[in-house]
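A single structure is presented below for examination.
What you see is the complex with one protein chain gone and the rest in place.
Coming up: chain A.
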Amino acid sequence: MNLLDKSLKPGQKVEITGFTSDNVFRERLHEMGLRVGMLITILGRAPFGGPLLIRFNTSFLALRNEEAACARVKLN
């Protein structure tokens, strides 16, 4: 599944297993410090279906749907 999966709830931890696309989104995710094997905490979503909020290590990130959909994850 990807980070947008409906079964993921705030507070849950997931592990990145890969990236689906080969474009600028993945590049930016990498630059933000996300890599395969990294653990991410789902924090919630902004209003009106806005960006997804995640935390990894000491960083907080807001990702739009199409950006979050790039990261394949599994429940940790």
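Keep in mind that, in the parts below, a residue touches a chain if its C-beta (ideal position, glycine included) is under 8 Å from a C-beta of that chain, and two chains touch if they have at least 3 such contacts; residues count from 1.
Everything below uses one rule, namely that contacts and distances are computed from a predicted model.
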Omitted chain, identified by the protein name its UniProt record gives, among "Integrative and conjugative element protein (TIGR02256 family)", "4Fe-4S ferredoxin", "Mannoside ABC transport system, permease protein 2" or "Ferrous iron transporter B": "Ferrous iron transporter B"
Among A:T17, A:S59 or A:N76, residue touching the chain not depicted: A:S59
Interface with the unshown chain - residue positions in chain A: 19, 22-33, 35-36, 43-51, 53, 55, 57-64, 66-67
